[in-house]
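The complex appears here without one of its protein chains, the remainder shown in place.
Every chain is named by a letter (A and B) in the order it is written, and numbering of its residues begins at 1.
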Amino acid sequence: MPDYSTIGKSIQRIDGIDKVLGKSQYIADIDLPGTLCLKVLRSDVAHALVKKIDVSEVERIPGVVRIFTHVDIPGINGYGIIVKDQPALTDKVRFKGDAIALVAAENEEIAKRALKLIKVDFEKLPPIYDVWTALKEDAPAIHSRGNILTVSKIKKGDAEAVLNQAEVVVSRSYTTQRVEHCYIETEGGVAYIENGILVIKVSTQNPHYDRRDVARVLGLPMNKVRVIQATTGGGFGGKLDISVQCFLGLAAIKLGRPVRMVYDRQESFVATGKRHPFFIDYTTAANKEGKLLAVKVKIVGDTGAYASYGPATLVRAAVHATGPYEVLNVDIDALCVYTNNPISGAMRGFGTPQMAFACESQMDLLAEALGISPVEMRRRNILQQGSITATGQKMNKSVGIGKTLEAAWEKALQVMPGLGDERR
Amino acid sequence: MLDCKLYFQPESLTVALDLLAKAEKRLLPLAGGTDIVPAMSKNKLNVAGLVDLSKIQELHQIKIEGNEISLGSLCTFQEIETSHLIRTKVPLLADAAGLVGSPQIRNAGTVGGNIANASPAADTVTALIALDADVRLRSTAYARTMSLKELLCGAGKTRILPQEIITEITFKILQPGSKGGFIKLGRRKALAIARMNMALIFSVTEGRINFARVGLGAVGPNPCRSNALENTLIGQEPSDSLVEDFVMEAEREVARMLGSRPSAAYKCEAVKGIARDILSSLFSSSEMVVE
Partner (left out) sequence: MAEFHLEMKVNGKPIVLDVDPGLRLLDVLRDILHLTGTKEGCGEGECGACSVILNGKLVDSCLVLAPQANGQEVITIEGIAQNGELDSLQKAFLEAGAVQCGYCTPGMILAAKVLLDHNSTPSRLEISKSISGNICRCTGYTKIIQAVEIAASRIATKEGADHA
């Protein structure tokens, strides 16, 4: 191998020294003089129409600079990575934690006090807390397009016919839970106007997308918005979505003063995306030799109140439903469904970990039914050169999963001696 | 910023008691702060101010007095965990203190605070209950002693009066040769609040258990002793089958204590694990013996 300056070498992080010295500036560390503090009033009901927002008492508090509601949004009141369905400030509440009003105040204590005095009249709607209720025909629609956001299908061969005749069939239902990323730095940002341009410094993973959505919500041309990613204390997919960006932008352009907003841990839990809970019905057929013949999978993902990365997560789930195994007959449906639960979005693995749980559990159950070892069951079906995936892709070049399996098995035997002694 | 209008930092107990006695509105004694500060952050605490006890040297001692051990109320968990006296004379209490929270919490949190906070899951409280500890309270006018059991009267509730401060926690020195252990079940090792904990002390003469105390925590509003579990042990020879009897009784005891509470199903099962672990390890190991 040629001697590269960087490739193949262990390189010290460019930001490493500042980080070990405690000098790196995360959002909460930035000290901008004259900064106003922003806080959001979040809904404590899950599904309702906002009838009236009374801020008369609040605006009289000394130190409260301004209260914003949905009527103050200058652009299009909807953002989102894939579907622009989430209002910055809403007039229809779709989950406990939806943003209703934004307070700008001279300091945090005043902002907090102000939140308590805003009065909101709701017309409550029946909340939907599970996907099955959401899927019912007469379920109240959380968004005007209905509760089914997307349906992704993968069909190959004739799974149904094979399932009816196979020697071994295993059928199970799996559910997975909602998970919070819990990056150690909560969301936050500052914004100010510089030479007529709105500058937003923010803890984010997605500055380019942020810029697009902020420009859209504020009705600004893109070249009037600049988003700078501050040193970010973890994201794991959860900081791909908009959090504080639109609030900061709105207050900064309307008030012409620098503004600052940092979520506390509770707000970070309440307001931001989670890993999708999945509901998976999984049927697998194999022959006596342990060769997989067909799978039929139905996946329902609870994307909560807004789409976020839901549609893409469910596509990824469908694509990975067969795991790293070759199956000739495939019938997969993946539904992305709205509920009044917290938003689900991108999180490490993006729908794949949920599917791995189901798919690998199926492999173990099949191995048990067939009386072969779980590792052998996998060996017999693992993708290799020449295999065709569920989506019809021919694996022409390097396919490392087989080697990975063997290496993992070897390691397992090292750390758990005696593992699989009876049946290898 | 937390709402704290009044803050006093007396250097003697007399001044501290005086402050409490003369306060017009309720002042709260502040020990390590690990419970009070987050409660204040969440606006869950309604007091006019705090009397910080940390500078009162006399509340920091661990000593033997006659046939008793006395812990100053301001002793931190870390001090208890690492105290030679406690390690040798009451190893179960050292273990309980070492399992509280995290290193940071153990460096700040105190045994007096743990009692006054009256959490159902307080680790050192379960151990002290098994030790039949007494709590000494002082006010400007008087000193009184109350058993820890009596002092606790519900989750987060105690019989400490507003003008009183816990000064000491005392308990009888255990018979040399007796054994004691503490076990905790949490969601993870560090920082977890106990889902359940158990403290156990027993001694054996002529091959039979002649003395036993069992404390159970996070199964009711406050940690408490279980006579049923103690009776399972007394008079018996340490053996594997005794461990199993103890395990079965632990399950029945937790079922009786929790009734139809939603956590019952989980805790009845889980207590079997901790009961088996603690008793069998005490039977088989040569550690945790009182010197």
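The working rule: a residue touches a chain if its C-beta (ideal position, glycine included) is under 8 Å from a C-beta of that chain, and two chains touch if they have at least 3 such contacts.
In this text, all values refer to a predicted model and were calculated from it rather than measured experimentally.
Checked against the full complex, the candidates A:24, A:133 or A:373 give a single residue touching the omitted chain, namely A:24.
The missing chain, though absent from the display, is touched by one residue of A:54, A:121, A:264 or A:406; that residue is A:264.
If you put the hidden chain back, the residue from A:183, A:247, A:282 or A:325 that touches it is A:183.
Residue in contact with the omitted chain (choice from B:37, B:153, B:173 or B:289): B:37.
For subunit A, the residues in touch with the chain missing from this view are 10, 12-13, 15-26, 28-29, 31, 181-186, 231-234, 236, 264-265.
By the touch rule set out above, subunit B reaches the unshown chain at residues 1-7, 9, 30, 32-34, 37-38, 40-41, 50, 52, 54-55, 78, 101-105, 107-108, 189-191.
Simple rule for what comes next: only the chains that are shown with their structure count from here on.
In whole angstrom, the spacing between the mean C-alpha positions of subunit A and subunit B is 42.
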